[in-house]
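Note that this is a trimmed complex: some chains were dropped, and none of the rest were shifted.
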Amino acid sequence: MTRKSIHRIHVEFGDCDPAQIAFYPNFFRWFDAASRHYFENCGVAPWREYEKTHGIIGTPVVETGARYHRPTSYGDDLEVHTWIEEWREKGFVMKHELRRDGQLLAEGRDVRVFATRHPADPARIRAVPVPQEIRALCDSDPG
Amino acid sequence: MTRKSIHRIHVEFGDCDPAQIAFYPNFFRWFDAASRHYFENCGVAPWREYEKTHGIIGTPVVETGARYHRPTSYGDDLEVHTWIEEWREKGFVMKHELRRDGQLLAEGRDVRVFATRHPADPARIRAVPVPQEIRALCDSDPG
């Protein structure tokens, strides 16, 4: 298992729907933010910087899923616990647990790839092998 | 297989992220809209009306997932093809296919339940058995 990071969320009124609970696509917004913070917490430069030096524009999702155990509503303070469950040749499986006071509210799992712009068409993106320096930063023991 | 409905989406600039492609949580926003339009297309009253008569506030998602095959960007006209793949005791599995000019861009699968407000605490929701009249409307052959 890789390093783990915690991303804090405060649920806002505007995140909630007429059923008074957080609208479920927002959980993916939170997981995506957690994914980016994860890499920054591991010491990887923001993608905007990293693109200049390595061409990598980010880690687009190729597959994602979530299970919702308990609803959350505005005013709640949440934590997203994030780590990498598995490295693959051109990507990785990332796990997110959304918790309130320690209680599990939802869990998500993303399959993501490291992507560069397609040389022939910048509107398309292309998966590239996992950069070993990023993997090393995520695998390293911070202790 | 149940009736199928098609929900049309026009991808806007504001739906896209700095990688120039539609931000992936928006696909769940579109699938959720498709899910509601599905029931209305089958002849079910909007949940706001249905709540008054049957107490059902909607079909919250308990599990969802998506696979992304090709990106989409602003200006694209898309179709979400939606149907119910499986009925369960207290819910159903809904399938969504996102298409552009017939080509499959993404697919989603939701496990949803029919929910009412919890009698003891309106902030909580409770799953109820599939209303047979809704099932009949979705199963009926429109031909």
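All chains are identified by letter, namely A and B, in their written order; residue positions are counted from 1 within each chain.
By our rule, a contact is a pair of C-beta atoms (placed from the backbone, for glycine too) under 8 Å apart; a residue touches a chain by one contact, two chains touch by 3 or more.
What you see is a predicted model; the values in this text were computed from it and never measured.
Participant: Because only 2 copies sit in place here, please give the count for the whole complex.
Facilitator: 4
The criterion applied here is as follows: only the chains that are shown with their structure count from here on.
Participant: Rounded to a whole Å, what is the gap between the Cα centroids of subunit A and subunit B?
Facilitator: 24
Participant: Which part of subunit B faces subunit A closely enough to touch in the complex?
Facilitator: Subunit B residues touching subunit A: 18-21, 23-26, 28-29, 32, 48, 57-58, 60-68, 71, 73, 115, 122-125.
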